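All protein chains but one are shown at their positions in the complex.
Labels A and B are assigned to the chains in the order they are written; within every chain, residues are numbered from 1.
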Amino acid sequence: MNSLLVGIVAVSDRAAQGIYADEGGPALTRKCKEFGWSVQAEAIVPDDRERIQSAIRAFAAQGCELILTTGGTGIAARDVTPEAIRGIMRIEIPGFGELMRAESYKLTPNGILSRSLAAVVDSSLVVALPGKPQGAVDCLTIVAGAIPHAVKLCRGQPTSC
Amino acid sequence: MNSLLVGIVAVSDRAAQGIYADEGGPALTRKCKEFGWSVQAEAIVPDDRERIQSAIRAFAAQGCELILTTGGTGIAARDVTPEAIRGIMRIEIPGFGELMRAESYKLTPNGILSRSLAAVVDSSLVVALPGKPQGAVDCLTIVAGAIPHAVKLCRGQPTSC
Partner (left out) sequence: MNSLLVGIVAVSDRAAQGIYADEGGPALTRKCKEFGWSVQAEAIVPDDRERIQSAIRAFAAQGCELILTTGGTGIAARDVTPEAIRGIMRIEIPGFGELMRAESYKLTPNGILSRSLAAVVDSSLVVALPGKPQGAVDCLTIVAGAIPHAVKLCRGQPTSC
């Protein structure tokens, strides 16, 4: 695989309203560049199921092979990113969330409160990361090793595995 | 957080019929006191979906911030506690079950047979623990570190995280 084409969706009511600047999206963009991946598209949307779904589908249609979201994976009433993704996915890939939680737990017991997940939407891999910039980058790093192969499978490319 | 307000629901056909005394509920009550939590309400119900749901909802309405169940999380036909909770929850919090199983597995391979889980019902945190008193106390201890923060989020309280 050469450079992976990435879209990043920051999910936050307050950032979408301009109350403060989103930091999760830029932090993920920097990390993707470190991995040699190419960030093609970025968006900030409120914690709204349909707005999240529209952004993901638009990025998939634009050819983003990997779509990262940051925010809305907690357990508060406003956190609806998992439900948004489950509403449009073909399948969930449970190992991403399991691994992110198991590794985060080593840093803090509250790591088990995250509902981070990965799923296949259209032919794109979607990985939903926490909202805090450091948490988002840490969780992306935890699962990064499986992303290139997952993207190939999502796009229906033949693989040696 | 000061003292957490706790409700405990023992789920057991035989204990509900008075065939033997429930030991899971009292064991959890003792453990909660050790943690400095305040047990406000206790109930024993049979392995019946609606009876389990009614007990949880009643305790939530009474102001229990944390509701612990013990029993009915196995894989036998009578074990319906997970289905009862899923029928009334807003969201499941998958990391609780994952962590309880991963830690229990270190003690016995049969630890992976547990369907223990946590969920948010109304604005209470519900944690479903195994039926054996020692297993229930062990599993509660495994996840206890994440409970205070989870309860705050369930109640919509502002947090520093």
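Everything that follows uses one rule, which is that contacts are C-beta pairs under 8 Å (C-beta built on N, C-alpha and C of every residue); 3 or more make two chains touch, one makes a residue touch a chain.
Treat the numbers as computed from the prediction; the structure is a model and nothing was measured.
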| task | Check the options B:Gly111, B:Pro133 or B:Pro148 and report the residue that touches the missing chain. | result | B:Gly111
| note | Checked against the full complex, the residue among A:Asp13, A:Asp48, A:Glu83 or A:Glu98 that touches the missing chain is A:Glu98
| chain A, residues in touch with the chain not shown (by the definition above) | 90-91, 93-96, 98-99, 102, 120, 143, 145-146, 149-150, 153-154, 156, 161
| request: Tell me where the left-out chain touches chain B, residue by residue. | output: 74-77, 82-83, 97-98, 101-102, 105, 109-115, 132
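Everything that follows uses one rule, which is that only the chains that are shown with their structure count from here on.
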| query | What is the distance, in whole Å, between the centres of chain A and chain B, each centre taken as the mean of its C-alpha atoms? | reply | 31
